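Only one protein chain is missing; all other protein chains are in place.
Per-chain residue numbering starts at 1, and chain names A and B are given in the order in which the chains are listed.
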Amino acid sequence: MRHFLTTEDWTRPELQALLDAADDLRRQPVNDQLRGKTIALMFLNPSLRTRSSFEIGAFQLGAHAVVLEPGKAAWGIEFERGVVMDGDAEEHIAEVAGVLSRYCDAIALRAFPLFKDWSHDRQDPVIRALAEYASVPVINMETIVHPCQELALMRTIQDHLGAPDGRKFVLTWTWHPRPLNTAVANSALLIATKFGMDVTLLVPDDAYLLDEHFMDAAHYQAESSGGRFNITHNIEKAYTDADFVYAKSWGALPFYGRPEEEAQLRAPYRHFMVDGAKMALTRNARFSHCLPLRRNVKASDEVMDADYCVAIDEAENRLHVQKALMTALLNNQEQGEGTD
Amino acid sequence: MRHFLTTEDWTRPELQALLDAADDLRRQPVNDQLRGKTIALMFLNPSLRTRSSFEIGAFQLGAHAVVLEPGKAAWGIEFERGVVMDGDAEEHIAEVAGVLSRYCDAIALRAFPLFKDWSHDRQDPVIRALAEYASVPVINMETIVHPCQELALMRTIQDHLGAPDGRKFVLTWTWHPRPLNTAVANSALLIATKFGMDVTLLVPDDAYLLDEHFMDAAHYQAESSGGRFNITHNIEKAYTDADFVYAKSWGALPFYGRPEEEAQLRAPYRHFMVDGAKMALTRNARFSHCLPLRRNVKASDEVMDADYCVAIDEAENRLHVQKALMTALLNNQEQGEGTD
Partner (left out) sequence: MRHFLTTEDWTRPELQALLDAADDLRRQPVNDQLRGKTIALMFLNPSLRTRSSFEIGAFQLGAHAVVLEPGKAAWGIEFERGVVMDGDAEEHIAEVAGVLSRYCDAIALRAFPLFKDWSHDRQDPVIRALAEYASVPVINMETIVHPCQELALMRTIQDHLGAPDGRKFVLTWTWHPRPLNTAVANSALLIATKFGMDVTLLVPDDAYLLDEHFMDAAHYQAESSGGRFNITHNIEKAYTDADFVYAKSWGALPFYGRPEEEAQLRAPYRHFMVDGAKMALTRNARFSHCLPLRRNVKASDEVMDADYCVAIDEAENRLHVQKALMTALLNNQEQGEGTD
């Protein structure tokens, strides 16, 4: 049995096998490979694409996805060990994971960090607890990384650029009214460096560098894969000769949990928005974003409506890569004592 | 590819073909005509019948419906063009429509008017924006019209009265504690006049006349179809010799967005409730309502529990007509580049 918590646990050839399977599945989308199987989708945060693509993907494979929203239509959940549970949570992850492992063939979880204490959140404790207690595969639908988005991004890069090795990939920070999760930024670095790309991280200030774990992983992976990893504050330098521009907003980690101070730091940098002038510096680059995207804040209407914008293709690829992932994880599974 | 935004875009023979298909489907409810297909149901407002009937209808045809509630379990959506999106909405309808068009074979939307500015709401801007950006059929699940309810109503009229031409159809306004959407009233006029009925609109005051677009359409359609369209404030005159009584409450458009003033205007008219005495004036008319209905406010218990009340039949017909609609729109569709 294998979990899909982060691509750091998977090799490039293993990930490429999922991407190849996704390509097959989009040519033959409806089949019965997972007939009678079930997956629980547990959302601690909102979702449109993730929920739709998992639910539809399961259906197209003959399986069924159950959507759970603990704390809203279900009970609040405790994730720490050994707690005297006389607070808000009615239930411990040990029992939730135990029961869902009996009902379902896999459990997928979305659990954003709590934006209070990064030293706690950076351990990814919620999904780690789930994976520890579950006896079926656990899939990460975004915590402090977003590995399903990574697969969709790399499928999209290969669809549009062919082999990714040596192609210039720019991850640019953009302004946003609130400090957002770093997950997609962490993930973009992980997947682009693992696949041998020439990666540039563009941030307006060193405070927007990502957690050292992901910076180190990007350096190490670039070295192993024959790629490169550079950091810059220079917009022109970053965009010049780029093959693929990827935008994301995130909050500065040194100000984690102090949104007012972070807002002041962020205020001068609205001009990091992706626009036509910046895209004109590239080598006819494709542009993408994980969505949702605020138009004319993260990217201009001109960019979003251009032929080189492949954000909708990337979103579509979520469906195909997640079907490949479910097929790999659920068919790989031994028959348990439970429901199948 | 064709949308189903309003019955004004469809001819009487086209609508009758849907009603005939609905009749076939209720005799053979479970089949595989839409095997592997998917439809997104996007609700900006609550629903019981609409959601159940679409979700069950899709299932009975071998398809799957995904229920999305943007702003609750999903992201808030911006519907205007060219906006700098630094307010509440995290996402533009262009991307939502684009992505869902890749995941699904159709998108259905419920978006009630906002009760602030009728000159804006009467353009039906939200579903028009969705239809513009979607590359799959869009179905109206109630905006400022409710065309699925129209199909269910006309199916019910034909089930109970046979040919509708020349039969007297009364649409009566009723009191309600809040000013409600005019959609079902607009729709009742549209469908009854299109099918050649002798239509009477009963309102307590001219302030309760419907938007001129729908008043004009009713006059024009009645003329084209050989029907009639009359307006009255006289309860006795309206009910006398009626074949079909249809009740609905709605807010007075001149007071749109000013609910306190509208409440004062409305206050003297609680006696417009449908009761046994009024029904006794008819030619053994059937009574119906789109539901939900407040008993002893819009119609008395006596009326709701009478054999002549066919509101439950009409609700059941929602299932059959929507299955006919999905079958027509989804099978009509060319194979896209996306998921099927």
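Just so we're on the same page, a contact is a pair of C-beta atoms (placed from the backbone, for glycine too) under 8 Å apart; a residue touches a chain by one contact, two chains touch by 3 or more.
Quick caveat, the model's predicted, so the values are computed rather than measured.
The missing chain, though absent from the display, is touched by one residue of A:Ala40, A:Leu253, A:Leu293 or A:Ala315; that residue is A:Ala40.
Summary of contacts with the chain left out: across A:Ala94, A:Leu114, A:Leu161 or A:Ala263, the touching residue is A:Ala94. Interface note: of B:Val83, B:Val297 or B:Ala328, the residue touching the hidden chain in the full complex is B:Val297. Screening B:Arg49, B:His92, B:His146 or B:Lys194 for touch with the missing chain picks out B:Arg49. Along chain A, the points of touch with the absent chain fall at residues 35-36, 38, 40, 64, 66, 68, 70, 72-75, 78, 81-86, 89-92, 94-96, 98-100, 102-104, 338-340. Counting over the whole complex, chain B has residues 26, 29-30, 43, 46-49, 51-53, 55-56, 59-60, 69, 72, 177, 291-297, 301, 304-305, 311-312, 315-316, 319 touching the chain that is not drawn.
In the analysis below, only the chains that are shown with their structure count from here on.
Chain A and chain B have centres, each the mean of its CA atoms, that are 40 Å apart.
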